[in-house]
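One protein chain omitted, others in place.
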Amino acid sequence: MFISKGGRLVRRISLSVAAISCILLLAFSSIVVYQNQALSFSLYQMLPALQFSFFIDRLAAFFILIISIISLSVSIYSIGYIEHYSGDTKKNSLVSLMILFMLSMILVVASKTLFSFLFFWEIMALSSFILVMFEYEKKETRKAGIFYFIMTQLSTVFLLLAFIMIYNATGSFDIAKVSDASPFVFLFLFAGFGIKAGIIPFHKWLPYAHPASPSNISALMSGIMIKVAIYGLMRFVLFVLTPELSWGLLIFGAGVISAIFGVIYALKEHDIKRLLAYHSIENIGIILIGFGLYIIFSAYGLTQLALLGIIGALFHTMNHALFKSLLFLTAGSVVNATETKNIEEMGGLIKSMPYTALFFFIGAISISALPPFNGFVSEFMIFQAFLMSWSLASPMLEVLMIVGLTIFALTSALAAACFVKAFGITFLAAPRSEHAKHAKESSFSMLLGPAILAILCVVSGVFSYQIFSLLGYASLVPNLMIISIFLVAVYAFAFVSLRAFASNNTRIGETWGCGILSQNPRMEYTASGFSEPIVTVFKSVYKTKKTNHRTFFDKYQSIFREGAGEIQLFKFFEEYLYMPVARATDYISRRVSCFQRKDLDFYIACSFVTVLVLLLIMGWLA
Amino acid sequence: MILSIYAIVGFVALLLILLCRSHRSMNALSTVHSLAYFTLALYTLLYVRLPSFYLQDRYFFIDHLGIYEALIAAVLFFFASVYSKGYVEGLINIGELDRGNLKLFYVAFNLLLISVTYSFFSNNLALFWIFAELTTVFSAVLIVTLNAKKNIGAALKYVFMASTSMLFSFIGLIFLFTLTEHALGAGTLNWDLLMLNAAQLSPTILLASFVFIFIGMAAKSGIVPFHAWLPTAYAKAPSAISAILSGSVSSVGVYGIIRAYAILHQTAAAGRISTLLIVFGLASIAVAAFSMLSQINLKKLIAFSSIENTGLMILGIGLGTPVALFWVLFHKLAHALTKAVLFFSGGIMHRQYGSMHAEEIKDALELQPLASWGLILGAAAIIGMPPFAIFVSKLFLLLQAAKLSPVLLFVVLALLLVAAGAFAMFLSRVFAQDGGNNNNKKIEKYIVPDGMTFSIVALIVIIFVLGIFFPQYLSDLLNNIVAELGIK
Amino acid sequence: MNAFVQYSVLNVLFAVLVSPLFMSLIKKVKALAQGRKGPSLFQMYYNLWKLLKKEVIYSSNSSWIMRVTPYVNITVMAVAALFVPLILIPQPVYGIGNIILFLYLLSLAKFFMALSGLDAGSAFGGMGSSREMTISALIETITIVVFAALAFALKTTNLHEMFLQILESNMLFLNPVLILISISVFIVLIVETARVPVDNPETHLELTMIHEAMILEQSGKNLALMEWSHAIKQLLFMGILINILFPWGIAVALTQYSIVVSMLAFLVKASVLAVAVGLFESSCAKSRLFHLPSLFTIALFFSVITILIEVFA
Partner (left out) sequence: MIAPALLDNLIKVLINLILATAAIIIVKRDVLSLVSTYSIQSLLLVFVASVLYMENANVMLLYLALLTLVSKAMIIPHFMERIQKKLNIKRDVEFHYLSPTSALFASVFIILVVYFFLFRILGELSLSNVFFLGATVGVSLTFMGMLIIFSRKQTITNIVGYLTMENGVLLFGLFLTELPLIIEALIVIDLIMLTLLATILAFGINSSIEEFHARLNPFKRFAAFKSRLLNNEGEDE
């Protein structure tokens, strides 16, 4: 799976091989998921303590399933996508790194020992970092890369802390139950995985890294890499530690905050990939809400509700992987075709890129949690868990549930609004720029990849009831197949009957523009215009600052000469969380490096003082 | 026996270098010399019963630690001399090195190898001290062979800082000698005897002598606050030499600390020593990490990273457990090799751009893909990313640190993060720079000679293999060393 | 199964056929309140009939979104009609009747509608979509909380079961919880059906309009479908409110007699509600878009109060 030299053909072959191995993995993991039997094997032992051994149970197999599906479609997509880069070496390294990246994710999930988990986790981090930096010539990419790198290393730092504490508690590297772990272990794990998953307030790297990296990589990162972090969190919290109520509350709270802030920030974005990145934060939040609910309900012994929570979280993990990768891939096609990431410069693409538009549309419906697609099913389960929380014993918790529910509902409603904007401004109406006017539909492989995901989005939504029955969780979801049959039937009925009984004359005319003939794209509603009401409603969250300057012809200020207005978005987390840390570090570093600019005498004096001090200490201690 | 072969080989090599005229033959001789040392060390390791002693006063000896260090040094010198072939030629071509100074360069190079090797084989600590001082002399000579005024300043800094502190080491040795004279009747500085009788010696004076010895060794290995010479010297030295300086010359200092620590570990003073080492180790990591962050000179960055890693090793020694020492030793090897990759790649950049400053390096990935990837992979390796060797050693050192105190672990991790960030920032800044559209004077591509390519690629392969494959033999060897050092 | 199919056909057909009546009724009430005579009660039927016979004009900018939206809307409304029993409460099957599913089906329709507003590239459409999505984001949240309050009060998440429970408990007008909730539901009804003070269904081409702006580019039978589905939606929300407050009269078993009675009962109850809506509308003024959240907060407030009562009592 690792090829670095050669031309187009070699790349094709290697990607196809990757795709085929993904199919095999897919088959394998679905068998494991279906049969619910764990298997375990040891691959290679480096030192007695350092084993690369693997263990695949239902949870791991489920994540491997997700990874292999996404990898499959991204591999196929990449066959076409990478060709727009120049230089064989560059393309080849992209392919090989990408395959390494996918492989490392699978191996992280399959790891049985802390050591191999960390090992592959780091390989995953490294390969993804290089992939983010792939378009290194751009300044934003550099910034993004650094940011990503620091955050991902920070995550490793926390994980390492936790792992080391686990190791000290158990004395072995096995991922096995720890009887009495300190709460710090959980906190470190949570921080470590949280950073990687992009939980607010550790989210800032996501909106930088995703737009900067190539789209197939964004799809992988957003689709599955952050899910690997979710996997880690679930694996460690459930299988290594013993979850406590307070942890559940923490996870729940983080989930709620991530969800709402993710979507609110997404609404104001016009960079299509950054918008999707913020939605990843939102969806991670939703997954965490489900997971948090699971822990909370388990603590109160409400098995049925807990099941709803965890299955909802897991299913949403898969769904998010499906539709977010789908969206990133299609967004990548769009960005390729229009050479811009700004949706204000797109528009009208539904006519020039019909299939891409269709796939994006399916993704948009799924992510907006509209029935009968898959996004709905998982959010439905979480909603259901919320609504049925009346059986909780603690009134305070119930109140918390209500607050959570309110925010969660708002989140999913805002997500829909955001995707109306994303789809509407990008694909509908008339092209808003020259580039958009000349956009071309993507090549076959770039359609086939998303097509797989789009079909899966529909299938896993419509047939969710059947799927869950197969796995033994039948009672959790409504039978969407019936609903879909109804929908199709009524649609067909309405269509046929109107075709038969109503007038079938149609005419193509120009959009009505209050009498102005010949519309131009500048008269269309813009993305900023679209989100303006919501931004105004949530102005306290955005901390927007509106300023305007006007000049007038006369002193009574009635004849308007000219004016300018601007809206400044205040980046809360950047201002209050990231920048102070960065500034402090920078300050220290500048102070410390002052030391390096002194002359020899100074250094000798330093040694002199140090030696004297040592002398005094020794004399004193003796 | 072995030792005299070493001496003869070294002497012959020196003699031949003095006789021959062409660069090619001098380089070949150096390569053969280091290769011979490598073979000898390997032979000793495999077929000689260790430890074995030499001369009637047992001034020299070869034990597992010595041979291990000698092996590392030989490997480094080998790669450095292979690398030098093209590199030094390049230096001459652009006039940074006079052809007339070539002989001096190679003589000093080989003398450095000899003195480093012998310092590892010295049983007598005073002898060790002498060889350690000699390494300073030869390194300084190597630094000043280049035609740059700034190099003299760097060398002066090095000589002054290292040797003034080394004088304190000597005071420490005198303490030690007096102590043994009083306690055992006859004074000795032989390490094996000291180890044997450590328990009978007064911990207070031992502690004092350790602290004095430590001061010198700290200056030699660049521990904060004795480190100031290091970044300048590494940055000014030719890259091949920087690799050696970082990998084996400053390693002499760490070696000395290990030896001295082993003695102290047998006594009641071990706890205090540990504190001392951990404090200095931590200070080194901290200062180095923060200095790296605002660094704009590639080689200085790498040099500070050496300080950081040395700090980690000192900290590891301070932890004082067998496992920690085991991984310190492995870290030494891994760090030496990884640093060599970095310095060698940096050297290519220097040839290409004539500068190490971040803003000068442009279009690096196009012009010098090998060096760029060498830097990227080397940086990844040095900050402890798998699948490279340092990952494992760092992991275990941290594990050991956690056993002592979670706070320590946290602090170290945070500092390592800063260092990693510094690398990432620097590299991404460098590689993101393109020449721009207005470069009328298209930079001419520097053609990398095969020897340089070979060194870099081979080293990367080695650190990669060490990262995923831990030979049983190596682990036995390291365990032997730990046992010999009496760390329990 | 058979009973379910019968219920489906009956309920859906009833909703589809009766819904336009109440649109006209509200108009009539408003006209009377303003001292005008007002249109006929069947005016909406005439309108629909007329529109169905007209040709459809598509903008040259528009795509298939524009073309499918009317059908999607009417389809979704028809299917949503399964969720709100108007004349008969069946045994819930297949998860039909679930409140979340119900709300999200409506969202689906709204999603398409908002997109179709953007499709033609008209500034009006865009503005309409933007405002509609803003308001719907807020009101959906509140709707869900309102339904959560219902769920907490009645311990079920299925509309059918809820109504059945209310019917079987003899708490005629006396349950304070349900009254509180019905205030919220009423506000939801006003918002969802685009009425004053949120929206003004009478204004055309004015900057206050929301819903109308979105469907500005629709014409002919497509417009008819949009209008019709809007009417059905209104009827469904009215149905919910009626069933919460006064479900009595609705059939629980499928006999011809009970069906007829329940149909009549529903017509009466709904007419009363429609009059109330009309009067309410007449007594309010259209409020500014950015003042709307305060209205929504009232609904939220009542439902949260309800939940607190349920939780702490």
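Letters A, B and C name the chains as they come in the text, with residue numbers starting at 1 for each one.
Just so we're on the same page, a contact is a pair of C-beta atoms (placed from the backbone, for glycine too) under 8 Å apart; a residue touches a chain by one contact, two chains touch by 3 or more.
Since the model is a prediction, treat every value here as computed from it, not as a measurement.
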item	value
In the full complex, displayed partners of the excluded chain	A, B
Contact residue for the chain not shown (choose from B:A140, B:L282 or B:A340)	B:A140
Per the touch definition above, residue among B:L35, B:L104, B:L370 or B:A414 touching the missing chain	B:L104
Candidate in contact with the missing chain, chosen from B:I92, B:I171 or B:L474	B:I171
Residues from subunit A at the interface with the omitted partner, ascending	600-602, 604-605, 607-608, 611-612, 615-616, 618-620, 622
Where the unshown chain meets subunit B, residue by residue	6-7, 10-11, 14, 18, 57, 98, 100-101, 103-104, 107, 111, 114-115, 118, 124, 126-127, 129-130, 133-134, 136-137, 140-141, 144-145, 147-149, 152-153, 155-156, 159-160, 163-164, 167-168, 170-171, 174-175, 177-179, 181-182, 187, 189, 202, 204-205, 208
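Note that only the chains that are shown with their structure count from here on.
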item	value
Longest centre-to-centre distance from subunit B, chain (CA-based)	C
Averaged-CA centre spacing for the pair subunit C and subunit B, given as whole angstrom	78
Mean-CA-position distance for subunit C and subunit A (Å)	35
Touch list for subunit A against partner subunit B, complex	46-47, 50, 89, 115, 118-120, 122-123, 125-126, 129-130, 133, 136-139, 141-142, 145-146, 149-150, 153-154, 157, 160-161, 164-165, 167-168, 184, 585-586, 588-593, 595-596, 598, 600, 602-604, 606-607, 610-611, 614, 618, 621-622
Residue ranges of subunit A touching subunit C (in the complex, touch as defined)	347-348, 350-351, 357, 365, 368-371, 376, 380, 383-384, 386-388, 390, 395, 398-399, 402, 405-406, 409-410, 412-414, 416-417, 419-421, 423-425, 427-430, 465, 477-480, 482-483, 486-487, 490-491, 494-495, 498, 501-503, 505-514, 519, 521, 523-526, 529-534, 536-537
Subunit C residues within the subunit A interface of the complex	8, 12, 52-65, 71-72, 74-76, 78-79, 82, 94-96, 98-101, 104-105, 107-108, 110-111, 114-115, 117-123, 125-127, 129-131, 133-134, 136-138, 140-141, 143-145, 147-148, 151-152, 155, 157, 205, 216-217, 220-221, 224-225, 289-290, 293, 300, 304, 307-308, 310-312
